[in-house]
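Part of the complex only, each chain left as placed.
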Amino acid sequence: MLSSLFERRRLPGRADPARTIEDMCTALLTEEGEVSGIRLAQTILDTYEALEREQKRAFFHYLNDRLELDPAEVATLAGAYAKTGTPEDYRALTRASEPRRQELLRRLNQSFGATAALVRMRVDLLEFLREDADLKRTDFDFVHLLRSWFNRGFLVLRQISWETPASILEKIVAYEAVHAINDWDDLRRRLHPPDRRCFAYFHPTMPDEPLIFVEVALTRTIPDSIQAVLSGDRPPSNPEETSVAVFYSISNCQRGLKGISFGNMLIKQVVGELSAELPQLKTFVTLSPIPGLNAWLRAHDGDDTAGAVLSGTARAEDVEHMAARYLLEARTPNGAPLDPVERFHLGNGALVQDVHAGADTSENGLRQSSGAMVNYLYDLAEISQNHETFVRGEALPASRTIRQKAARQKPARQKAADQATARRKDGP
Amino acid sequence: MLSSLFERRRLPGRADPARTIEDMCTALLTEEGEVSGIRLAQTILDTYEALEREQKRAFFHYLNDRLELDPAEVATLAGAYAKTGTPEDYRALTRASEPRRQELLRRLNQSFGATAALVRMRVDLLEFLREDADLKRTDFDFVHLLRSWFNRGFLVLRQISWETPASILEKIVAYEAVHAINDWDDLRRRLHPPDRRCFAYFHPTMPDEPLIFVEVALTRTIPDSIQAVLSGDRPPSNPEETSVAVFYSISNCQRGLKGISFGNMLIKQVVGELSAELPQLKTFVTLSPIPGLNAWLRAHDGDDTAGAVLSGTARAEDVEHMAARYLLEARTPNGAPLDPVERFHLGNGALVQDVHAGADTSENGLRQSSGAMVNYLYDLAEISQNHETFVRGEALPASRTIRQKAARQKPARQKAADQATARRKDGP
Amino acid sequence: MLSSLFERRRLPGRADPARTIEDMCTALLTEEGEVSGIRLAQTILDTYEALEREQKRAFFHYLNDRLELDPAEVATLAGAYAKTGTPEDYRALTRASEPRRQELLRRLNQSFGATAALVRMRVDLLEFLREDADLKRTDFDFVHLLRSWFNRGFLVLRQISWETPASILEKIVAYEAVHAINDWDDLRRRLHPPDRRCFAYFHPTMPDEPLIFVEVALTRTIPDSIQAVLSGDRPPSNPEETSVAVFYSISNCQRGLKGISFGNMLIKQVVGELSAELPQLKTFVTLSPIPGLNAWLRAHDGDDTAGAVLSGTARAEDVEHMAARYLLEARTPNGAPLDPVERFHLGNGALVQDVHAGADTSENGLRQSSGAMVNYLYDLAEISQNHETFVRGEALPASRTIRQKAARQKPARQKAADQATARRKDGP
């Protein structure tokens, strides 16, 4: 129905030339938006998608400059409100201090499919941003609104399985960012065995577009090799006999939602779901890459062990020693962990549990971390404490195992004991 | 899972006194919100619901006063931004000019069910507002966010039928605000016959709570009596042989969403849905009350016809004459139609189509409008034009029928011709 | 689409008079059935439903007499097969020994909705059967096919709740045969509280028609009063704190499925479902009427206790004593329990657990059983043993409680102990 009405709008009989997208946006912000806003919003979004690249750039500059707030007016109204304190002056101030592009984006977000169109629009914006930092103002407003619309309360967690429609599964294949899915057989191996799980967040207005997903392996012990996890010919375990849930891959799907973080919530909700389904699960860990290890090692050029690790001639325990040191000691100038994956998980309240040499023997794994990987442990009962410790900078939450590996104190038998401890709430 | 964690928080063994809701809100706005925000948000909402009335009032004053913006800071930052124009100063300004209670409300809206809890919270706020106009500032922020969260793109239209779960149907019974539904038999008469329809908007996070619903009768001619429409023993029509869809009742369900309007969009989308299902439908009208008629008549005390209408002794054509005059002539000081229902429909782009004496013989119908009712016509092809005409104040969109009734020119045979015209796009 | 084709079949231009239903049935059984069988089957069923009562009777006689097998042919073919033993002669014999009406019913059961139409057809047949026992032959064939089509593997168990569509709920109200549901409030009391459940079987081809349903109360102790169970103002229990599931009403819905029994399977499957959902449930009992008690008491006219019970002047323990004796001692000539409800439950493998005076104080309860009711206990681990004992006539499965009541030995304190025993697998 809507499309037929649009057709009519563009009938050749109309004398006036077609309106520009900017004209339509202006109309949407004024009274026309009230009575036929949905149709107009839809037309604007359709028009936008058909624009050439430079026209799109111009459109963002229109948003950035023409729909900008007026700081002088804001200052004046702030003064008035400071004096009177009345609700009316409050309203005037808050209205003036929100640029009109925010209201425009809200009004565009009225038709079915609009949210997805705005997310795609931001993909373009992020690209223009690289060349034109001034567009950051518009991007702040996109982020502000997207964060409100993609708040946790609106998201829907869905299990992805071999019963999931192919139209969604092909997106899982496309979006997997950590350990590529080669083909449908590979996908089947990750979804179908009884000891494998996958969960994704969706937004109600984008039912076919996963926002983020995590792949989980249910195992009997904490795994020390991603190739073993992904192996095609392992016999599956009975999920009721497993005790460890391994988050071995987590991928964001929507570039247009950059800066709106779902991973923290996803991991915690999946921990909750799995605990409810399989109460015997005791340990929730990741098997994560260490993307910054080799770069850090190269910066320690004179160190013999670092050199041996980089040249692939080091013993496993040396690789683990250096990886543990990197994770515990390497910091950014402001004191945060240098490793970005580590920052993410410790920021979520996890702790560094263990490192493994020879854990990722893929080309990429060898190049970035000499094959080492790390487990971050999520213990729901300790998460708040870990996070507080971490944020206050008091200590970096880590298991005794990892501390001993960093200090080269670890006796062989300790490892098993440590893993047992992990199941009972390992502290730092 | 969540609830068991909450229990633990409140164990009697804990030495520290329980935190106040204000303390928890402060924590949610700072770092604690980042790692355990969902749980904390849920606790705050649960705590709020258990507060006494005066504690709730205090909570709103906390929002209104303690989480207020600082106009001096806004003025300063506006000055800085005016000078530099940098994105960083822009961000600082927009952050400062949004009161922290907005961010609080967004963070509260993270857990499942939070949106519904915030809508209930606003019901309380609206009540306190009557006594304490200063809280309007907080209400502006509620409206601002609710409008963003309940934008059209997020709403879901669902047909309400005799196949709908009883848990939702009992809410339809409870929320019907125009023509009360007496019992389940009455409800069945409105939903089950093949020539009856009902549609409602829902929000994805409140799947059991209709936001607004409209009841529709499919008929062969424009009806002139609500009692005939609601009659228990009429034979149902074959819907494929009807030509008129009558919107005879439209009810908002959520007091907490006052000021966020759905009616306009609902009517138009239902017109679209019905047109797609039954292409032979040509006329979309309401059968609406005229709530202000008798009050207006009483203000014209000296007028004999007005007196006769009020005393119930007037002829039908006199009642219709006065009702037509009221609808066409009675205005508010700023020129809008005096009748609130008329304002709503003309604001949506409808036109006044016809009036009928003896159309609502219920006690309420006689008291408010001496039994008269009105049809507003929704012609999708004319809606924009009608609205523009109406908004510019050029003319009040009305059919020839109603103009003639107002002018007492109407010959008896005109009526049928007029109704035929209505099917072909009646103009004002 | 189908209906428009039917219309065409009946165009007035057709010279031949419309075919009789018998003609169409004959055609369906021959080649026409192969290419346009679905349409023809639908027409036959539609035609049947529009027949007058006497035409329907004639139709059943057509089935009974004209579509009968030929016993002489059967005898001949049986002889041939006895001699040759070939598959071809086997096929010839089995074809000849099945009357053609069976194949007709199978071919009628091809269109959507046909199964329901055949079930309705049997309702008529059962009525004619009262006057014309010869139609029993046709009824045997209906039962034979319906039993095959309504086998347990095809049935779907669905929970009936306050979330169930009203169109199904109104059927629950209509079909409740034991304790009438007065109105929707009464229905809500039986479905909505957290300690109430209702389950029904459906057939995939009749998704809106429950076949049988059972109402369940979750309680802390075995209840001794149906009025207490149905009471409107009891506070609901937390289902996780209950230990007893009480099947207090079970109703067959389809008269046309008389003789095809679902109750046995329904109770056992619901025991399984409830055990999975609420593992702490230990006792599964009915609270059942004793429909034959008063009739049996009247036959023991001289007995003083029987007289006192009948006149309503007996003490509770006397009522229970007589009810227990009735249940344990009263038999049909061939040794089965006299009480039909008791026969049903003991035939399912239940045992007689307890009787209660004053348990049903409704008019009907007082008239049929002087207010007494009985609990039958379903212990899945004992069901096979109970059934075997019962079928072999070795003993009537009953608890010690009921035996002592029958023998007047029961000390007051025994009752509590006995109930405790019931939770650990009470034996007879």
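Points to keep in mind about this one:
Letters A, B and C mark the chains in the order given here, with residues in each chain numbered from 1 onward.
Methods note: a contact is a pair of C-beta atoms (placed from the backbone, for glycine too) under 8 Å apart; a residue touches a chain by one contact, two chains touch by 3 or more.
Keep in mind that what you see is a predicted model, and the values were worked out from it rather than measured.
Shown chains number 3; the total number of identical copies in the complete complex of this file is 4.
The rule we apply is simple: only the chains that are shown with their structure count from here on.
If the chains shown are joined wherever they touch, the resulting network is a simple chain of contacts running from one end to the other without closing. Same-residue interface: subunit A and subunit B share over half of the residue numbers found at their contact. Distance from per-chain Cα centroids to the pooled protein Cα centroid is smallest for B. One finds 56 Å separating the Cα centroids of subunit A and subunit C. Averaged C-alpha coordinates put the centre of subunit B at 49 Å from the centre of subunit C. Here the spacing of subunit A and subunit B, counted between their Cα centres, is 37 Å.
In subunit A, there is no position where the chain touches two or more neighbouring chains simultaneously. Across the complex, subunit B is touched by residues 1-2, 5, 31-32, 34-38, 69, 71-72, 74-75, 78-79, 81-82, 87, 90-91, 93-94, 97-99, 106, 109-115, 133-134, 136-137, 140-141, 144-145, 147-149, 151-154, 156, 204-205, 264-265, 268, 272, 275-276, 347-349, 380, 383-384, 387-388, 391 of subunit A.
Of all residues in subunit C, those touching subunit B in their complex are 162-167, 169-170, 183-184, 187-188, 192.
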